[in-house]
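Submitted below is the structure of interest, expressed as structure tokens.
One protein chain omitted, others in place.
Labels for the chains are A, B, C and D, by order of writing; each one numbers its residues from 1.
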Amino acid sequence: MIPSEGWGVLHLFYEVDRDAAERDPNAGKRVVDAVASLEADGHQALAFVVLGHKADLGFMALGPDLARLQRFQQELRTAPLRPTYSYVSLTELSEYTSTEDDERARLRTEEGVEGDELEAKLVVWRDRMAHYQEHRIHPQLPRKACIGFYPMSKRRVAPDNWYELAFADRKRLMGGHARVGRTYAGRIVQLITGSTGLDDWEWGVTLLADDPVALKDIVMEMRFDEVSARFGEFGPFYTGLVLDPADAVARVGL
Amino acid sequence: MIPSEGWGVLHLFYEVDRDAAERDPNAGKRVVDAVASLEADGHQALAFVVLGHKADLGFMALGPDLARLQRFQQELRTAPLRPTYSYVSLTELSEYTSTEDDERARLRTEEGVEGDELEAKLVVWRDRMAHYQEHRIHPQLPRKACIGFYPMSKRRVAPDNWYELAFADRKRLMGGHARVGRTYAGRIVQLITGSTGLDDWEWGVTLLADDPVALKDIVMEMRFDEVSARFGEFGPFYTGLVLDPADAVARVGL
Amino acid sequence: MIPSEGWGVLHLFYEVDRDAAERDPNAGKRVVDAVASLEADGHQALAFVVLGHKADLGFMALGPDLARLQRFQQELRTAPLRPTYSYVSLTELSEYTSTEDDERARLRTEEGVEGDELEAKLVVWRDRMAHYQEHRIHPQLPRKACIGFYPMSKRRVAPDNWYELAFADRKRLMGGHARVGRTYAGRIVQLITGSTGLDDWEWGVTLLADDPVALKDIVMEMRFDEVSARFGEFGPFYTGLVLDPADAVARVGL
Amino acid sequence: MIPSEGWGVLHLFYEVDRDAAERDPNAGKRVVDAVASLEADGHQALAFVVLGHKADLGFMALGPDLARLQRFQQELRTAPLRPTYSYVSLTELSEYTSTEDDERARLRTEEGVEGDELEAKLVVWRDRMAHYQEHRIHPQLPRKACIGFYPMSKRRVAPDNWYELAFADRKRLMGGHARVGRTYAGRIVQLITGSTGLDDWEWGVTLLADDPVALKDIVMEMRFDEVSARFGEFGPFYTGLVLDPADAVARVGL
Partner (left out) sequence: MIPSEGWGVLHLFYEVDRDAAERDPNAGKRVVDAVASLEADGHQALAFVVLGHKADLGFMALGPDLARLQRFQQELRTAPLRPTYSYVSLTELSEYTSTEDDERARLRTEEGVEGDELEAKLVVWRDRMAHYQEHRIHPQLPRKACIGFYPMSKRRVAPDNWYELAFADRKRLMGGHARVGRTYAGRIVQLITGSTGLDDWEWGVTLLADDPVALKDIVMEMRFDEVSARFGEFGPFYTGLVLDPADAVARVGL
């Protein structure tokens, strides 16, 4: 089951079934093997322990084949783990990304370049953009110490109804949002995946950082951005510590 | 229990009770037999595995006899499956479908036809419409790789109260919605069933597609349509991979 | 515990505890006996199987003595049944029923009668009204094939706050609602019971019909009525197939 | 743990764990003993069976020592009872009670008394008020056949934001509310306890009556009062039949 564009993404959260775990001393190894096997099949998975009682253990799994991701999910179901939450999405491009025309206009008006210089700058821009788009649609997850995950939607209630705004207004608002995001470059890797029609919110947001303070700061700062202040609706927030799968299962007693 | 119009529809979602499943090696076969028996009795059923933890396994069952559907539901209850969600509805015609008068007016004003040519076009239209209506009230489910399901209602809160709009306004709004739907012809089969007074939302929406991106695209595009933007309220979204019943139960460890 | 006016009403919903049921082959008979014993004590009970996973089995029990109804509930608790939902209410008169003055005025202005003719018509009206009121406060449940149940409240949020309307406005609005209801005479038996202060919504609505389409049609049609469109808030909807108690328990594997 | 003013109040709701109860034939006696022991320590407790499936059994326990109330709660946790709901509050005076100045003004303007007569009336008023306040802060629960309990808050959403009203407006609104309450004197004993900062709503309301119709009537009548119509937000409603503890446990199979 290969989507025509983008990869499938599963965020999977579990609590350990302690009684079953005691009777199943190989459970941890089976979980680690399931992750390794998924990765051997050309997919990726992050393992993390979760702070607080929403879950003990979490996985973010992604890759080209939804059927393979379902098989991973099913393999974890045979471990002494009780599902507590999950999220289903697909990687996707943003419809508000700058176009070449936007960039050409910006170069002319903001940087005052024309002619060959303009074209040369556009070649560089195209390359950077292709790289950015490729990362968004086929991301390579970096290994950071912390993970944050939350789903979100845009508000559809008067007087702040995102879906009644004109495209140009939405693009302008999202541009401000992206500017805040860029100030966290280096501190935060952010991956936004699409779930409209697939799960209960419209997007899933995954934040990876070495410092948990960065997870808090970026969400708080963006909350003052008009697009979040007026239009953001947020689901549950999960915070985890990313570990090697073998360490993660050991830390939760598998 | 045969409704005076339309067929009964049950969307049934389950998680596997792993301990019970281990003690019941014939459970998968019993589930497959239950589906086969339902179909032998003139009803239909789709089996699918569900992505994420809302369910492991799902069925969409429909047909003329509510008592037969309840028997199917009860047969599944004897398998090592724990119900996680369900939805009850009836197939129904839309009250906003174009009438013959609408079509005659449209032919005159938009296509400029009159007299015999007009009548000939109406004969074709009547036939196409009868076929469309028959499909809606007695659908034959095609086999696609993916299924999406969600229930929805129309908003009843000021200032966007669907039930205070005049019929003509509602018909116009639904017409725009239908136009978006038609652009997905071939990519998406959509079945809207009525559940007002029967279950917690007013309609159930089933989407069948070979490409999961289509499930995401159609729901997102419709969200910008005025009728969804101002009046759509959505329940939980389920996404599954449709399989032969025997494959589906095997994929979830039955 | 006999209320000073009206009967107690319990809507009770259960799922079967399959493991316990297997160890308890007489459970079905005990449930049937509990119903028979309740009815022998001058109360009524309907048994039904529920479509979808909100419940497997349901009962609507009513009669003069709340303590006897609690005993019935307790007897069912000894069966292998897990409660999934319930609703507590009392039968009651509507405060918006036409008064004799309303009817006299109506006869004069709409039918143009006066004097003896007017008085004769009022005698008939009084009799019909007494019968209607008696049915509402001491209902005899007819046996229909389907049952629908949902609780509801009137909205108390600006700008549509039912409890800030004048009595005359509420009476007029409820009159329109009743007119829709009367067009379903013969297709639907409706019983509205009061639960303000007793359970989480203000009323319980029980619909009995031989055709499930009628359950859907009446609720949808009323939704366009101003009193529902602006002021109706609805809880969960349950749909069941009414059966003899022995058939009902057999259908759910007891 | 003695609060500086008022008594602690616990509303505790349970369902019977039937399997555990069968293995524990002395459970009922232990529950009865726990109640007797609490009362021997200078606290009070009402036992009641609950209508519907929100709970089988409930207790309202109150008295000076929160640590003693926690011990009572813990003793019930050793019975085969599964907690289903609870509410934590403290008895408190109303901040909107008439002051002596209010009463003096009222006597002058409404009753036209002055001088010694006024002072004599104020002596009587002070005595009645002290008695009322003492009952509110150190209530002696009467034994009535029925109990109703629900938590509530005042709305804090524009345009009906209680916490933005001036004190005088709130006092006037609460006065109207109290007038409705007084018309139920004799039919209903009402105890309002404070839970702001202690549990999820701002107040707990306990209604005791011999006639369940009175529970329904008072809540419905108050709902039309401006203070409820515009500012009341209500939590779940519980309805029970008050019994001797030994009868209550027997009625639920302990």
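Basically, contacts are C-beta pairs under 8 Å (C-beta built on N, C-alpha and C of every residue); 3 or more make two chains touch, one makes a residue touch a chain.
The structure displayed is predicted, hence computed values, not measured ones.
Across D:3, D:42 or D:142, the residue that sits in touch with the chain not pictured is D:3.
In the complete complex, the residue from A:3, A:204 or A:232 that touches the missing chain is A:232.
Of the listed residues D:40, D:124 or D:158, the one in contact with the hidden chain in the full complex is D:158. Interface residues of chain A facing the missing partner chain: 15-16, 18, 49, 51-54, 56, 145-146, 148, 150, 159-160, 207, 211-220, 223-224, 226, 228-230, 232, 236-237, 239, 241, 251-253. Residue-level contact of chain D with the missing chain is found at 1, 3-6, 8, 10, 12-13, 66-67, 69-71, 73-74, 77-78, 83-88, 90, 92, 156, 158, 161, 163-164, 194-200, 202.
We take it that only the chains that are shown with their structure count from here on.
Take away chain B in thought and the touching chains that remain sort into A | C, D.
As for how the two copies chain A and chain B face one another, under half of their interface residue numbers coincide. As a whole-number value, the distance joining the C-alpha centres of chain A and chain D reads 49 Å.
With centres set at the average Cα position, the gap from chain A to chain B is 30 Å. Between the CA-based centres of chain C and chain D the separation comes to 30 Å, rounded to the whole angstrom. For chain B, no residue reaches two or more other chains under the stated contact definition.
The touch graph of the protein chains shown is a line. Here, these are the chain pairs in contact: A-B, B-C, C-D.
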